Structure formats: structure tokens, C-alpha cells
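Structure provided below as C-alpha cells; questions to follow.
A single protein chain has been omitted from the complex, and every remaining protein chain is retained in its original position.
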């Protein structure tokens, strides 16, 4: 085995992992974001506008900046996950995982038999990784999202899944599941505690606790709280906020 | 004639015109920027990454937000300008104009015979404008860039061009022409004076003085200086700066 | 709640709803069709050629004409439906629904917890709708297709599904299920009665009865029959028929 | 020389040539139109929305139906024409030709030295034509548009250009040049006579007289008038008219 | 029934069927490969980079060369298979089939009721095939892949599936399932025997035995072994190998 996934190396070294998210389908935007120095940049294929062919171009642009290309996959479907890996994602975030079985299925989707169920055909991945050996191709950083009450109930078992690298908190969906309006950070105790509970489960099982944030200041707070991985920004949100902010400055109406 | 170009209406009413620039080829980004409330959003086809087919999607997205779609055209070429209008730009910014003849050619590229040289074929424009009548289709906001020493020498004659709506300052190229490093705002007197000279020529001839800016604060200064139209931001620059800023915040290294 | 879905408003007012269908993946075609004045234009993602990224551009073009962008989704899959809503569809048509449970699942895919199962991430929808509030984002017009014998058997229960806006007849598949050649309108009594049975179920439960048509004349007949929503045309079919018709005219071989 | 351009064969045999025009950038639409049985289908790269990469896909779709792929090129530029031929157009329509020299330049752009100025690199054309021999690759149907007063003055010399296959009338631009509103068919004597004058020049010099039409009925009139080649329809115009017509039928407001 | 699938005709005539595979998303590459004279060219939608919209362009390019367009579909999902057929594939290869029930489901996905479950909407297929009659549209060459131990156990029942045209060996996945490194041809007896076992099952049930190969020499061996259908090459693999080989030649380091 010659390839080492940089995110796994960082996690093993206890280094904080800072990433960004792409909601727009643009490889030019992907490259601009990656060039800022993020550890990973993830294409959002659950909610975002990027198709598979967009993702190929985006992974290429991200990797070209020395950044790890990831994807939030649309769902926990082994065929879809396998293909996203074949076209070059080196990490995945799987949404809406609720049980240890589902977490194990996510891991299995990244591994070849006998360890998993992935079909062989590393079309772009073999170029990206520089190897067609299965142990190299299996070096995928796997994160599952816990973001529902049921997932929360099972978080300890989920975090114990062999081969899992991280549990990633989806705070907005988690809020909805708790009967709260969706937001990435809330002050209600049940939201605060739910997130801390996920973090502690990860700590207990020696895996990375990850969390989605709405900006660098929030991310700094999460890292200080003990999270090991955090998504700091979303390209479309930053662009929209920036466009509004600059216009207010030009109008003299900014705070 | 039933169609009125909103930029011409704003200019006639003496209202300041605030716009944005698109360097990336993404219609999703175009829409996000336009939704912030700019008067125009311009696709940069001189330096940007958008092709003609990208531009169609971007103009569509911009117009869908009630914003005027513009283009900085690649060069002062009547065939290229005509096509960009046919696919839906309602305003153009023509780079590197140096003489009154060139300014007149830019205007002529937007008008049909007998007033100009445009060929008839308003493929998308007729849908956008809601008319196939030539007086309606000719309601194009025309700005020419003065950004070279030769253009500066001829700025008075340029500003006097019949049918011209605006002279638009390209401060970075202007700086290079003056032997200075490229920047949108500089303190050297020759740069300051050159820009003011262009503004005054516009004032004298009753047309709009426009200028390219690097952010809302600079744009506010230019509007205060007497400019009537200003490009406030560039999508890729805002995204890159935002990505860097949020990462610094997350790292605790922001100022 | 501030956003009102125009199709729901029309349905509530008892106004007939007239739409079009897009089989080609072109946003330029989408805009041309929408500009004709349809109430909705739907991207056919079950049989058509448009990918997710095409759909983003097409929804943008449709919305830009003041028309409601819809999608016939590929299947009754909550992850896929959620994403199509996130990128901007304001209505969905779900094919091959056969039971009340399936109809309820289609509705749930459009609602956030606690009413449904949609994950939060309104990437484009928040711009389109102008809100990130979940009650606004949930204003989705939901139609399910009844087009199989099993669906027909359960049509009454389907039409009773809370939150469902319409049952939409797929007459061609319905014909196949009855052992007849596929067509949008047939004279065999079993086909005629099946369609009327669906319409009456909708009437009984106070929801909209919709039906797919092959042209405006057929649509007029369906509206007269009591249908409240009808798809009148398909871009590719109109283009192909038009191309053939004009060629016959030019050859002097038209009827 | 083994390849024979079907349009040249038809012209030599005195058969009428009937074609269509594409304003939208869709290969799916291109294929649908070509499948109706046109002799040629032309991508409008002067006014249309198709970029070079769209054109590759469209030429592929057109050729796949056994139809000759053509392009209206953006302008009489040898570099641009050469590239459009290299990517697969087998015929060109060159707009706004005003002199015999310009017509000769259009022809030269399609021929290799010593007969012309085309650079060698038949990237797709060699696959399309099935040959890399220059005499085969040079089998391009060349039409120049006469559509201005100056072109009209020089039409006899233009029609006499060696290697030219057709003069193609642009009736809308011609109308504008005569001080009339743009339309493909007008009753004013000066418009009628100008078009007939072009046709007669072609007849005199033994080349094809072509003309742009707005529908099959008009095309039938032009063929009866003695034109040998006619563009019958435009995909976007047919789609828009069809969408409007079907909606009127559905509303009961059609004539 | 008027349409005859060329692959079925070849199989009926006992002719060997030779195909190619496309891993890149390029229609230009698809056309270049098809022009070499393959019987089919298949878009790999399980591991490859082509999206649905890419596939439309690729099927168009393949069909335009008189070659049968196929697809390896992402998974055995009737909705996905139906859509791939609607956009123009005339044959499918379904991965990871393990039981006769799954094979029957693959066949059913290509047939309309009452024989199958396909929904009617042959958007491009009706143009490709030249018919909207269901017996014509159902002329799809159906191959299922046996490439797992479980599939191997059930290969006889799978090969007996009514309506199935071929079983297609995935030798790389098969190797992984046997605990061997992935390769298209191996010398270990268990791999050799597994492949021969599949071939014999096909022979017994009178259907085509197909197999994936890494080059023409290997394909020749497989045809000699008794396989009736073989995929000879993959565009990306040939390109990569060719690029490396030519560079070594230029460096004087080739063997």
C-alpha cells in the first residue's frame, strides 16, 4: 500500500481538518475556494446543483490545488457511492445515517470484496491516486452524518463502526428533528446537548467528530469545543453574502 | 417603441447605477449575485471564463432576477457584439476604445441600418424584450472603456459620440499605460487626474461616467466623486476573498 | 408564511391550470415555451434528456418568464425529490404511484420534519422563493400519477392523501396497463372510464385532476370534461411535428 | 476524389434543396429537425446561441440522420470558417458579403493551398467524410449572403466567383437596407425586385439561388419563383409558434 | 414489428459481436471509437464519467456511425434503465446480477406491460428506431453481468431467464470475489473455471456469452474460447496507454 489519504493522516496526527462546501456546479469556483488552502473541498451532491459530470471537473480542480476532493453523496447507495469514488472523490459524507448497519453499509461501499461491496473500475481514481491496487483505492475518508433523532439514539453504535473515519453533524436537520427552526448553531439546550453527545461518541470511539458550520467564526468555536473536522463555508452562501455586503457598502447602508 | 432600457431610464433620472461583474462561467453564481439587487450584472467576455453558451444561461439567470444583463465584449467587433445582443445582453461595455471613430463603431454595432450595421436576428433578445421591432431591439446601453493613453487623449471626442451612453474607466489598464502597477484605485496624481479627466468629459457631454471598482467601499467613493455608474464587485474575487477570510477566522489568524 | 405557490392559488380559485412539458434538455427551448404564457412548464426527468444540471438552467429560464417550474421526477425517491426541490422546482409530478402509502411518501418528500422527511439545504430554492423559512419552502405543488391498474384500484385512497394537490393521469401507460396501445386519448370504453374514474376521485376529495395531453385541442376537451390541470404540449413533439409540417408545405405535399 | 457533397450533387441534378435552421443550441433539437427529412440543417452561428462545442454535437446529430450539416458562420473570417469545417460542417453560409473579393475569400477559406488558404487539421471532418485527402475535404458547399445595398450592387460579380455554389438572400437585412421593416417576404416593389435581381444573377452564372424563408408555404412560393435552395424553418421560431398555438387551442382562443 | 436490433440479428446468425467501452464523457471520442467499425459501443454509466446528458450526445455520435449504442447501466433499477433506453441506448449491460429474479427484473425493465414494467415515453428512442410501436421499442439487447460468487452459483438459472440475450462476464470483480487481485484475465484455475462455467451456462441455454477484455489480443483468445460477444477496449485505457507508449518512443525508452 503506497497511497495515504491526507485526511486520514491529519486525523491520525490529531490535526484539525478544515474544509469547504460547494453548492454551485462551477469548477472555476471550486478551484478558487481550494486555492485558499482548505484541507478538503466537498461537492454537495445531496442539495447542490452539481451533476456527476460537473463533479468530475470540480474534483479535478480541487485536486489540482493539492486539496482533497470530497463529496456529500446524495444517499447511502453503494452504486452511487462507488461511482463517485471512481470519478475521483477521496472522501465521502453520507447523509441521514441512522443505524450502525447503515454506517457499515457506507463503509462497505468504499471497500472491495472481501471487505466490502465496491465494484472494480477506478476510472479516474487510478489516475488521481496513481495506483490500481485495491488497498490504495480503498483509502477513502468516510464520514456519516448523524442528523435525526433516530441517528442520535444510535450514535454510539454508529461511532463504533469499523472502518468509519468520522461522524459528521448536520446541525440544521438535527434542529428540525428536535422541533426547532433549521440553523447551524442554536442556543436551545437540546440542540447544544445533541451535538455534544455526538462529539463525545466520536471521542469515545477514537474517530473524528465533524460538524457543518456557517462561517469561520463558528468553525473556530466548534474546533475549540473539541471537533476535529469542520466545514467552514459554502461557496454560494459566501458569494451571496459578499454580493449583498458590497452593495450595502456602495449604497452607504452597511452597518 | 415600447421597450425602455432600465439603465437608460436610471441615467435619465440621474440615479446612480450599481453593478456587478462575473468572471466565473456559472449561471448559478450569476443568479445569486443578481438576487442581491444590483442594477446590472455583466458577464466579462474579455477576461472571464464564460463562453457564448455560458453567457446565454447567465443572461437568463440575471434577467430572471429583474436585473439588466450586460456583457463586457471581447473586442470592438460588430459581428461579435451583434451576436451577444442577439443572445440577450441589454448593455455592453467595449474595452480599449481609443478614438471617436471606434466609439461610433461600437454604437453602430448595436443599431440596425440605416443607423448602424447590426444584422437582424434577435434570437433571444426578442423574447427578453418582448418585441421584434427594431426601435425596441436597439435600446441597448452602450459604454466604451477608456483605459489607454491614446484613449485618454481622445476622451473628449469619444464622450461626444452620438448614441453613446457612458464612458467606463478601466483603472487597472490605465495604470499600466501610465507606467504604474495595475490597481483599481491609486494615489499617484497622474492616475487620479486621468480618471477625473474622463469623468469630466462625460459630465461635459451629458453622458454617464462609469468606473470599475474593487468593492463597495471604493464604489461609494467613486459615486461621491461624481461617477454615475460603478461596478462594485467581481464574483470570483469576492468568492476567493471570502474563502480566505473565513479560513483565517477558523484558524484564528484573521486580523 | 409569505410565499404562495401560484399553482396552489390557481387551484384554490378554481382556475384551470395549463402547462407544458420539456423533453429536450435546452434552457433556450424552456424559455421559449414558458414565454408563450403557460402556468407551469415541467422538465421531464423520467423520460426526458435533461440531467440535474440541465434542470437548474431550465428552471431558471422558466422562472424568469414568470412561469412555475415543475419537474416530473424520475421516481418516488425522497432523496431525488428533495434535491430537485432544492435546485428550484416548485412543483413535482411523481410517476407510477400505486398506493396511498406511496402518495403519502411523495408528499413527505416535500415537507421538512416533523411533517415530512426532507433534508434542509434549499440551495437555489431559497433564492427562487426569497425565503429560507421552512413553511415557505414547503409550498410545493405535489401531483402523483395514476397510470397502472393497481394505481387505478387505489385511486380513491390516493386522492384522499393529506397534502396532495393533484392526481395526474398518465393515459399512455394506463392504456398499456389495459392491454391497449399507448396513446394520450383513446375511444375504448375501459380507457375512457378509467380516466373518468380518476377525475371523479379527485373531485370527491377536493383536489385537482390533471391529465397529460397531446396538443391544445385535446387539452380543451379534457378541461371541458372537468379536469383542472392539463399538460398541453411537449417541446420535442411540437418541434418534430412542426419540422415535418413545414417541410410538407414546402414540398406541396401537406394535406 | 471519392467524397461527393450531397448538396452539390443535388444542385448539379437541378433538384430543389430544402433546409432548416437552428437557433437553439440543442443537439436533441437538431436531431429531431433533421429526422424530418431536410436536405441540410444549418447551425446559425451568426445570430444563434450555439457555441463551437454545441456545434460539434449538433453537426454530429444532423449527420447521424443522413442530413448535411451546415453552418451560418459568424463572419467572413478564414480562421473561423476553417475551424467550423474542421469540426464537421459540410456547407457554409457566409453573411454580409458585399463584393466579389469577399466572395472569393469565402471560397478560399474552404480550400487548401494552392487553391485557397485553409490550414490543414480536419479533426472531425476526416471522420465525417471518411478521408484525409484534400480534394475530398474541399467538397464544401459554399453560399454567400447578399443582404445589403452594396452587395446588391455587386451581385453579378459576386455570382461569378469561381468555386461559389450559391448566393443566399437574407431578406430581412435586405429590407432594412432598403429602409423597410425587417421581414422575410415583403410586397414593396424594391424588395421584390432586389430579391429577383439576386436570383437572376445566380441563374446567369449557373449557380444556386438560395433564400431564407419563414415557413413552408413561403418556401413553396420561393421554389416556384425559381429559387433552388431554401431554408424553410428555424427551430426556435417553430417551437415558439407551436407553443403559442397549442395554448390558444387549449384556451379556446385560436382562430 | 419492423425494427430489428443488429446485435440480436448478429447473435441469431451466430456472428461474433465485438464492442468497445467508453469511460470518458466525450461524444467526440465516442464517434472516433465507433468509426473504427465496432458492432456496439457502450457508455459505462456504472464506473465512467458520463452523465445522462453526456450519454445522449454519445449515443447520438455512436448511432451516427452505424454502430449500436449501448450502456452499462449504474444498477438494476427499472426507472434508471427505462430512462437510458428512452434517451437512445439499444442495448444494456446490467452489473452485479446475482439471481434469476434479478435477471428477470432487468429484462422486465426493457419491456412494456403486459410483458414488463417500462413506462412509455420513448423521447429519443422513437427517432433512433423510427417507430413508436412498443414491439419495435422493446427490441433491446439485454445482457446481465455475472461477477460475484453468488451470481456464479446461480448462473444456470440466470442464463435460463426468458428474454435475456446474454450473460456478460465481469472478470475483474469476479477475481475480487474469488480473493484474487482484479484483472480481466488470470491464470488461477478458479478464475479460469468460473469464466468457463458462465460461458457453458450460456451455451446450454442458447444465449450469447459475453466477456470484458483488455485489448484485442485478449478478445481474440476469448472468441476462440467460444465467447460470442466481447468488449475489446476502453477509450480512456487506450488513450492513456497510447500516450505513455508514444512518450517512451520519443524518449527512446520504449522496449
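Chains: A, B, C, D and E, in written order; residue numbering restarts at 1 for each.
One rule holds for everything that comes next: a contact is a pair of C-beta atoms (placed from the backbone, for glycine too) under 8 Å apart; a residue touches a chain by one contact, two chains touch by 3 or more.
Given the structure is predicted, the values throughout are model-derived calculations rather than measurements.
For the unseen chain, which displayed partners does it touch in the full complex?
The chain that is not shown is in contact with A, B, D, E.
May I ask which residue of B:14, B:114, B:162 or B:179 touches the chain that does not appear here?
B:179
Pick from B:16, B:63, B:95 or B:216: which residue touches the chain that isn't shown?
Checking the options B:16, B:63, B:95 or B:216, the one contacting the hidden chain is B:95.
Out of A:31, A:44 or A:98, which touches the unshown chain?
Spelled out, the listed residue whose C-beta touches the missing chain is A:31.
What is the set of chain E residues that contact the non-displayed chain in the whole complex?
These residues of chain E touch the chain that is not shown: 18, 20, 23-26, 28-29, 32-33, 35-38, 49, 213, 215-217, 219-220, 223, 230, 232-233, 235-236, 238-252, 254.
Taking the full complex into account, what residues of chain B touch the chain not shown?
23, 25, 44, 46-51, 53-54, 74-75, 95-96, 147-148, 170, 172-173, 176-177, 179, 181-182, 236, 240
So which bits of chain A touch the chain we can't see?
Within chain A, the residues that touch the unshown chain are 27-28, 31-32, 35, 56-57, 60-61, 63-65, 124, 127.
Basically, only the chains that are shown with their structure count from here on.
Would you mind naming the chains that touch chain B and likewise touch chain C?
The common neighbours are A, D.
Can you give the rotation angle that fits chain A onto its twin chain B by Cα atoms, in degrees and rounded to the nearest 5?
180
From the C-alpha centre of chain C to that of chain E, how far is it in Å?
34
Using mean CA coordinates as chain centres, what's the chain B-chain E distance in Å?
52
Which chain B residues sit where two or more other chains touch them?
In chain B, 28, 32, 35, 56, 124, 127 touch at least two other chains.
Which chains touch, pair by pair?
A-B, A-C, A-E, B-C, B-D, C-D, C-E, D-E
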